[in-house]
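Missing here: one protein chain of the complex. Every other protein chain is in place.
Naming follows writing order (A and B), and every chain is counted from residue 1.
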Amino acid sequence: MKVADYLNQCEEIISPGISACVGCNVELTLRTIMRVLGKNTIFAVPPGCMGGVGVVGWNKQSGAKAPVFFPLLDNTASMLSGIKAHYLREGREVNVVAFAGDGATVDAGFQCLSGAAERGDNIIYICYDNEGYMNTGYQRSGSTSKGSWTSTTPVSTTGKGGKKQHKKNFPMLMAMHDIPYVATISPAYIDDMVKKVQHAMTVKDGLAYLHILNPCLTGWGVDPKRSIEVSRLSVQTRYFPLFEVINGEYRLNREIKKPKPLEEFLKLNKKFSHLNEEEIADLQANVDRNWGRLVALCS
Amino acid sequence: MSMVDVLNGNQAAAKGAALSRPDVVAAYPITPQTPLVEYLTQFVANGELEAFMSEVESEHSAMSVVTGASLAGSRTFTATSSQGLALMYEPYFRASTLRLPVVMAIVNREMISPQTVWGGPQDSMTLRDAGWIQIYVEDNQEILDMIIQAYKIGEDSRVLLPVNICYDGFYLSHLTERVEIPDQNSVDKFLPDYTPTHIKLDPKIPMAVDPLTTGDLLMEYREKHMVAQQNALKVIQEVNEDFNKVFGRNHHGLLEKYRCDDADVILISLGSMTGAAREAVDYHREKGLAVGLLKIRSLRPFPQEEVSEVLAGRQAIGVVDRNVSFGWNTGILYQEIRSALYEKEKPVPILPFIGGLGGEDLRIEAFISCIDRLKEARGTQQKNYPRTCWLNKKGG
Partner (left out) sequence: MSEKEYIVPIGEGVYEINTGDWRTHRPVLDQDKCIKCGICLTYCPVFSIYKEGEEYRIDLSYCKGCGVCMHECPKDAIRMIEEGR
């Protein structure tokens, strides 16, 4: 079945009207994932964009048809571990899922995510990586790429600035926990996204981790209609490789034999507009290094 | 049939928790609580406790796991002390504002700095405004019994709040006493299953937990929470009576009076120090002073009416605090007692004492000297705010 036909007949779980930015690909990702997961799901949305746009609701109303809640910024994985423990004891199969931003995952919530992974708690942890704390005004996080303009790593009037450090290779960090399933996902590759969510749902013996690169249209400065184009380029330039680790076996999902030059991706994002040649070369070198390491693990 | 054993406080707590049949338990070690979680994991390994045990990676996660499980509908248990309690403050506050009847044993330990591991209730008393019910116990039998009672109090539909059973680190946690252990069947009859109707994360009854809430609605929730704490005043006493009927042990509910009826002066204590304080009261009684002892058990909810009733018409009152209230230059319990007596018609000298911090012993001699001061203070008028008397080794 074509993915469009499949998604068309799934039930929409999220409220049709949430105040995400025009064209937001995190909204696209959340809706798609929840259509695949279905109503037998309890999901946690920590403070961040998706909470802020109304997915957990306002006052006495929810923002979704499935049970949803706000964990704290730094305890998403732990709260979900507790919820899953209850349903394991009851003998009921329920999807227990996190939909968390990179701030809540890579920074504040890393401790408990790492703990849950090590303990083998059976939850699906999905991180939407828009490279920063976007909901509070685009501050940098551990997942922000080097050189990015953010509100806490701004650029001077003479064009110097941006984040000084490379982003954490977080999918690789989670893969090193030797959990049953790790996968990277891009909103430009929806077939791939659906397959990976479906695989995550079959994992019963530990934590399944999905990491999505979501170019933030407002925070990175992207023309809204090019939301998917920019996401596609992130993969086609090898900036964000699409790969899976299934029970320790690394597999590239898109080989990208002839990568597009990184500049094609960078130039569509205002947050990179101040970079000089040297800085771009540094980013390219980092992309190559990460790609080399990944390919070595895949062989 | 109940059995009698010799248990230390941590064993008593672990036994009380196991008998209450929690579904999910989170374990993270911290001195002086560590043996408690070890006993619990041993019970699980032996099959004596049939629960999901999560050996978490920090106290913050301990409270988070337990909160999550409780949201899904499980009965839960965890335990901690000082630094661990401070670390879990973020999800701790939330357990009460989400009205989850979690039970947590706090093995009271002094807060760092300076570096310390020894006993003192500063840790839990500092968090008295986080919305939990807090009951402070005097001996190991009380620890075991109160953990069972805590579930009955917290899960009562008029309350629906988490409960702390607090006991002094080392003084109770590591010292052994004779403890009667009720049998599982009797506890099962006393404690029905926990089935939440007010909040549940379950795909069968979908709801959002904690939608973004505006101030007007938030205030409604806070008000209801405060009413629940007031309801707990009655429920704590009811559960005490029910427990007494079934198991034959009376722990006196909100507070305990010792030789107060005809007392001119009253000394107020909390926790295991009460044992030494009682001796001091007997000592002074023999010398002819009409002195009594009031032990506060429930710090939250604070039994304001009961306290002002007991203390009415006395000539001097003293409060011994094993903690400090920075900014007031007195202990915490002192402030609570003073506040409870505001409505009295004529001001009576109320004296603050602080001692026994960081695991320092509070000896009988210290209490004797406190009562000496109360004796002197009778009939005097307090023109200024009283100065705290520090009870140190030199006699205080």
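Methods note: contacts are C-beta pairs under 8 Å (C-beta built on N, C-alpha and C of every residue); 3 or more make two chains touch, one makes a residue touch a chain.
None of these values were measured; they are calculated from a predicted model.
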Discussion item. Just to confirm, in the complete assembly, which displayed chains does the hidden chain contact?
Written reply: A, B
Item to complete: Touching the absent chain in the whole complex: find that residue among B:90, B:180, B:210 or B:279.
Response: B:210
Fill in: Among A:199, A:226, A:260 or A:274, residue touching the chain not depicted
A:226
Worksheet, complete the sentence: Among listed residues A:63, A:180 or A:219, the absent chain is touched only by A:63
Discussion item. With the missing chain put back, one of B:111, B:160, B:293 or B:337 would touch it. Which one?
Written reply: B:160
Fill in: Missing-chain contacts mapped onto chain A
2-5, 7-8, 12, 15-20, 22-25, 27-28, 31-32, 54, 56-65, 187, 190, 224-229
Worksheet, complete the sentence: Residues on chain B facing the left-out chain by the touch rule are 97-99, 160, 198-199, 206-211, 213, 217, 221, 224, 228
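Simple rule for what comes next: only the chains that are shown with their structure count from here on.
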Worksheet item: Counting in whole Å, what is the centre-to-centre distance of chain A and chain B, each centre being its mean C-alpha position?
Response: 44
Worksheet item: Which bits of chain B are touching chain A when the two form their complex?
Response: 23-24, 26, 52, 54-58, 60-61, 64-74, 76, 90-91, 94, 201-203, 205-214, 217
Worksheet, complete the sentence: Counting only contacts in the complex, chain A reaches chain B at residues 39-42, 51-52, 54, 56-72, 74-75, 78-83, 85-89, 94, 111-112, 114-115, 118-119, 121
